[in-house]
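A protein chain is absent from this complex, but the other protein chains hold their places.
Moving on, here comes chain A:
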């Protein structure tokens, strides 16, 4: 590649080089990677990092109140904005181990996060020193890769490689374990200029032309095509290409939980979420399809329900994913393409003939009418969907919405209602309760111009509620909606419906008064149990600059519907009655 030469031939005057400490090298490298925000918590083994941190005022350090919160915040920071990488610091031992769940969450959902953990001095590694634990061993299965740095010379190349690994291919979290003495050691530092190259980590291949033509042919021959999209579409930024493909060949398009937001819900070709708690009409469409196009998704058990019930009439399955290990893992495709979704669809689109299958679309519209996503008003109690409808009304197709795990998550996904692709963040793979609240703080810091709504149950919220202190200290403008049913709602629903109706350890009546709790942390806090108050409360929250905690006491017996009973097939879904 030819690059323009600068006008001046004169060499930069060589800056007087002084040796840098390992800690300073870390910050120089983070700046070189474009990092501006770090979530972290100090401790004995990363003190040298914190000693030098104030010398880098261009780096915004957010002192979280628990390392799990830090990992989720870094996840939310990265997940909410394409191209961003979340960075989190923790100390050795308990600090690092507290991040394991956060790393697992990011790993399952392919989120680029770089975690830098302090480790005891390299001379003490392996001696069971104070706050020493085997962090590499403990995080191996929940990171895309991890590094124990053993020489100061390796710090800079390791950080560069870590960012490269975290963001390339199928993204994921990477951990760097950095012994304390290396943070303090010094060396002359030269910024690297060569791009990172890993021989074991090739660029994703260009889509194979033969396969693309085969896929185009299958699309033109299909009479009952259905497309399903997952988070891979969002990671790759292929929302526009998906829309174009859907509209060119009139392919009804549904999505996974993690694919929610990638396709406009109001589009006439939009199906809905598929699977275990997906819409009935989507499941029927999948089960009747003759061609199934799966893009950027894993086909996990929440999508397929009982595997033998998934798409029984299908004649051809096309699976496009960047991770070869996802091809054929659960659902065996007839044609597969290992490629980035945007690249693959960009190459596929010119080969696809415009066409329309009126009959199939009419059939689906019929199912849409037979199986609407609906809820039931009961006894004048506030229904969670009423809260969500009011909230989505105020999103203006722009706001970033986060949901925690449980009933609140599925309600929020099913009622997500944008006219264009939008951002819906939740822990879909690991289902980590307590994810949404700290992640929402990362999402807001990553997107200061966007409104952020964080939906949570009262159970998940208290799992990471210590981050209220961070939110208030940093004045992070997040609107938190607690859908409070005074129970572990999804577990309660499962117990009621699948475990003999025996309610066991699900009563959360003893959760705190959330208004007093929020105010104790300095948050603006409100509560209601009346539908009429929801809109005005949301408006008040939006008008307020700073974090707001809203508690909604909802119908304690509100459940998620439709739902496929455990062990049953895709068409056995039970609907709201």
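Everything below uses one rule, namely that contacts are C-beta pairs under 8 Å (C-beta built on N, C-alpha and C of every residue); 3 or more make two chains touch, one makes a residue touch a chain; residues count from 1.
The criterion applied here is as follows: contacts and distances are computed from a predicted model.
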{"item": "Protein name as given in UniProt for the chain not displayed, \"ABC-2 type transport system ATP-binding protein\", \"Two component transcriptional regulator, LuxR family\", \"Transketolase\" or \"Acetolactate synthase small subunit\"", "value": "\"Acetolactate synthase small subunit\""}
{"item": "Listed residues A:78, A:338, A:387 or A:508, member touching the removed chain", "value": "A:338"}
{"item": "Touching the absent chain when the full complex is considered, from A:159, A:311 or A:382", "value": "A:311"}
{"item": "Per the touch definition above, residue among A:94, A:209, A:268 or A:328 touching the missing chain", "value": "A:328"}
{"item": "Hidden partner chain, residues of chain A it touches", "value": "136-137, 140-141, 144-145, 148, 165, 197-203, 205, 211, 214, 304, 307-308, 310-312, 314, 317, 323-325, 327-336, 338"}
